[in-house]
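Note that this complex is displayed minus one protein chain, with the remaining chains in position.
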Amino acid sequence: MQMSHDVLLQAYQTMRTIREFEERIHIENTTGDIPGFVHLYAGEEAIATGVCMNLNKDDYIASTHRGHGHCIAKGCDVKAMMKEIYGRSTGLCGGKGGSMHIADLEKGMLGANAIVGGAPPLAIGAALSAKTLGDGRVAVAFSGDGASNQGTVFEAINMAVVLSLPVLFVFENNGYGEGTGHDYAVGSGDIAGRCAGFGLPAQKVDGTDFFAVQKAASKAIERARAGGEPSVIECQAVRFFGHFEGDPQLYRSKDEIESLREHSDCLKLFRSAVCADGQVQGNQLDAIDEYVAQLIDEAVSEAQSAPFPDASEVLTDVYKSYL
Amino acid sequence: MQMSHDVLLQAYQTMRTIREFEERIHIENTTGDIPGFVHLYAGEEAIATGVCMNLNKDDYIASTHRGHGHCIAKGCDVKAMMKEIYGRSTGLCGGKGGSMHIADLEKGMLGANAIVGGAPPLAIGAALSAKTLGDGRVAVAFSGDGASNQGTVFEAINMAVVLSLPVLFVFENNGYGEGTGHDYAVGSGDIAGRCAGFGLPAQKVDGTDFFAVQKAASKAIERARAGGEPSVIECQAVRFFGHFEGDPQLYRSKDEIESLREHSDCLKLFRSAVCADGQVQGNQLDAIDEYVAQLIDEAVSEAQSAPFPDASEVLTDVYKSYL
Amino acid sequence: MPQKTYRQAINEALRSEMQRDPGVIILGEDVAGGAGCAGEEDAYGGALGVTKGLIGEFGQSRVIDTPITESAIVGAAAGAAMTGLRPVAELMFVDFLGVCFDQIFNQAAKFRYMFGGKAKTPLVLRTMIGAGFRAAAQHSQTLYHLFTAVPGLKCVVPSNAYDAKGLLIQAIRDDDPVVFFEHKVLYDTTDDVPDEAYSIPFGEANLVREGNDVTMVALSRMVHFAAEAADSLAQEGISVEVLDPRTTSPLDEDSIIESVEKTGRLVIVDESAKRCGLASDIAGMVSQKAFSALKTGIIQITPPHTPVPFSPVLEDAWIPSVDGIKQAVHELAKH
Partner (left out) sequence: MPQKTYRQAINEALRSEMQRDPGVIILGEDVAGGAGCAGEEDAYGGALGVTKGLIGEFGQSRVIDTPITESAIVGAAAGAAMTGLRPVAELMFVDFLGVCFDQIFNQAAKFRYMFGGKAKTPLVLRTMIGAGFRAAAQHSQTLYHLFTAVPGLKCVVPSNAYDAKGLLIQAIRDDDPVVFFEHKVLYDTTDDVPDEAYSIPFGEANLVREGNDVTMVALSRMVHFAAEAADSLAQEGISVEVLDPRTTSPLDEDSIIESVEKTGRLVIVDESAKRCGLASDIAGMVSQKAFSALKTGIIQITPPHTPVPFSPVLEDAWIPSVDGIKQAVHELAKH
């Protein structure tokens, strides 16, 4: 399936927005203004974008601790996200969640998740809702390579197979779980392979190649939507920053990141692919770059001047109603 | 490898002891004298026996809620077991554990386990001890087909692969987890296959065929002992009684058990195999049957007349030392 | 009024809410039983028969047998609850929380707060508690204290069939995650239970027995022991007021305090933990909020700080007893 010009530009804009968002947080983080643990998605943009562009607004995604990219790709407001990350009252979660818990239920974004392996069981629940209500929605669970060793993940996969749930499990294999290598931690080293053993189609794709991700995801999501069949996609990914902001990354070789940024940057790869065959003009992409830079600039300055919540709000939102 | 005459008789005696133990508990249970939940192993004797006969006394096994067979095969005293099941003070655990928690650490039997999926993580711990201390021991974890859907089981398998631990995971696939069929609950329907995806050899054998189990287990245990490599064996098994004593078994077809007892009784199959080629005489086996019947008879009557613990013992054995 | 068992009452509550709201589904291990087997469907109807008959009326799509996979069960329920269903998940024994606690305590319980008030998680987790079945250390625990401690959860501990029905209906209609603790020894106890649906609000204690000398707060099965002790003490001229909070979160602090203000003496009878359990929770609350009403120390009657033993002799010694309760009251009455 050929993508339209508009769709290509939109995909690029999503990827660029994620990249800019993360690069900027990396910079702003050094000032100490951003509270707490922040895990950046830069380098993996093609995955969130390639997957989520196949989803409708009312489809569901369940995310990880490294969730900014998934949020943006699913359509969350970047300014409200930035405010949340800064802990402000006008943030997406009123400042109560922060980077690791951004959620936007109206956009079908069921939350970043600070528990590794926390999301897949929730995603099958969303898929169960879709199946029960017969509303044709699908759910996507994102997990890392490290998460592929967590029991909850296999439980969710097995249950999705048993109940024929419309769900896609996406593994973002960026080679590391914190400072531990995928090759060490994942017995067999083959995430797609071990998932396939649970009785569902599981495919490996190059996660720096937007088109490859999009194609695989589109097929899997169509399958889910049509017949409630789950599947797995393992995306080989690269991570440009540390595990979390502040990580000295001693476990990586000196030139690894430089080389990744040079050769495995999904944005660069996208640009050369679409410009090479003349589908898109370079200056159209430049315009997007500029637009996005401006947007993120605004997002940061608005976030920095947004009000903090009132201390009394610590007591609200625990229950819908209680005593 | 040909088994000696003595070894064959010993294997038969172990299987017969398990069978008699379980058949007798089934009968005694109707009197209401046996407290609590009891899960019988009858039908699966060839597995515990075929596996444990390859183990030394100081090797380890970690078992399930259906643990009597594993205990007997690992050399636990049947009279002390029976007393434990009756809740008596001279039982293997002083009456504190009961059927679901029989253990005998001196025999390397690390406990039945009332949590489905509870044992495999413990077994890798025992294997880690063996590896760390370099004492050449190995560990075996028994699990059911139902347990093969529990996350803890995959975590243990993956960790065994990652750390190269001398452990064997045995799945006893008796077709049911309580009243839910293996074909329904296990995505892909292939336990060995899904385990293989974690990067270790996984083999399927006929669990009613003592020789097949013994051969596969012997190879796997040798491999573990030699090089610390884990493996998996899935044994197709049959269960002669209900999930627990008292189970009306409505989920089974009317003639299933009869047919299993007729065609898939590991004891009958063993007898005809060894008698057919003249390795063993039928009357030698008959003598064992008689000896075992007598032993279990004594076990039951001794258990029935053994003293209950003193109520004050409720407070002991919580800590080695406390305050 | 018709007499029904605690088991039937729970079954009726499920049936009536499933009839009322197509978004109510049930999922768990063997909640029907027989899936993938040659024999009967609905072979189990739950480990102790509580959900029997529901699959016949509502079908496999609403009464869902699952593999043995508690994290996926509870997580699926949490995910389904935040996306439009009202799932009733079953954790067969509360003792199994150790393999799935994350999905209820870190996920379902916290969605609303973490997401700034935007999530609604109308999930019910039904589970079985209690000693008395000779089911030993891993199948006999009363662990509602672990859930009561978790902000975002509501905890229901029905002591009789009437309450079980009304509280479960309330739980299913409630928009917050609720954990519903059924005591296994109570399933065959009977009570007057109306056929029609009714709900009992959370946070309202039941005054089981009026009295003037001592307030006795008891939970779940212990309510019966407390009432029995109170009857016997009445014959000795000691008038005991028995209160059943019915929910531990929210807790009806007002009713407890009011009663203590009348009697000046408090005994708490609870099968959950001796340490950080409900008895100490209630004692701590009263010693802060109603200290001046107390004439003497608060007595907590709980099991000892040990696992649940198997042997009948030991298990019987482990469970709080009517005699133990009476003895404690005699002690109190001296002051």
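For the reader, a short list of remarks on this structure follows.
For clarity, chains are labelled A, B and C in written order, and residue numbers in each chain start from 1.
Here is the rule we go by: a contact is a pair of C-beta atoms (placed from the backbone, for glycine too) under 8 Å apart; a residue touches a chain by one contact, two chains touch by 3 or more.
Remember, predicted model here, so these are calculated numbers, not experimental data.
Considering the intact complex, the chain excluded from display touches A, B, C.
Note that of B:Leu110, B:Val238 or B:Val280, the residue touching the chain absent from this view is B:Leu110.
The hidden chain makes contact, of the residues C:Thr51, C:Gln103 or C:Asn206, with C:Gln103.
In the complete assembly, the contact with the undisplayed chain comes from B:Leu128, out of B:Met3, B:Leu128 or B:Leu269.
Seen across the whole complex, the unshown chain contacts subunit C at 71, 95-106, 109-110, 113-114, 136-138, 145-146, 148-152, 249, 251, 273-292, 294, 296-300, 304-307, 309-310. In the full complex, subunit A makes contact with the omitted chain through residues 35-37, 87-89, 93, 95-98, 100-101, 113-117, 146-147, 149-152, 176-186, 248-254, 256, 308-315, 318. What subunit B contributes to its contact with the hidden chain is residues 60, 62, 91-97, 101, 103-106, 110-111, 113, 115, 118, 120-133, 139, 151-152, 155-156, 158-159, 162-163, 316-323.
As a working rule, only the chains that are shown with their structure count from here on.
Taking the mean of all protein Cα atoms as the centre, the chain whose own Cα mean lies nearest is C.
Of all chains, the one whose Cα centroid sits at the greatest distance from that of subunit A is B.
Inter-chain spacing, taken between the CA centroids of subunit A and subunit C, is 39 Å. Chain geometry summary: the mean Cα position of subunit B and that of subunit C are 35 Å apart. Residues of subunit C found to touch two or more other chains are 66-67, 69, 71. Among the residues of subunit B, those in touch with two or more other chains are 149-152, 184-186.
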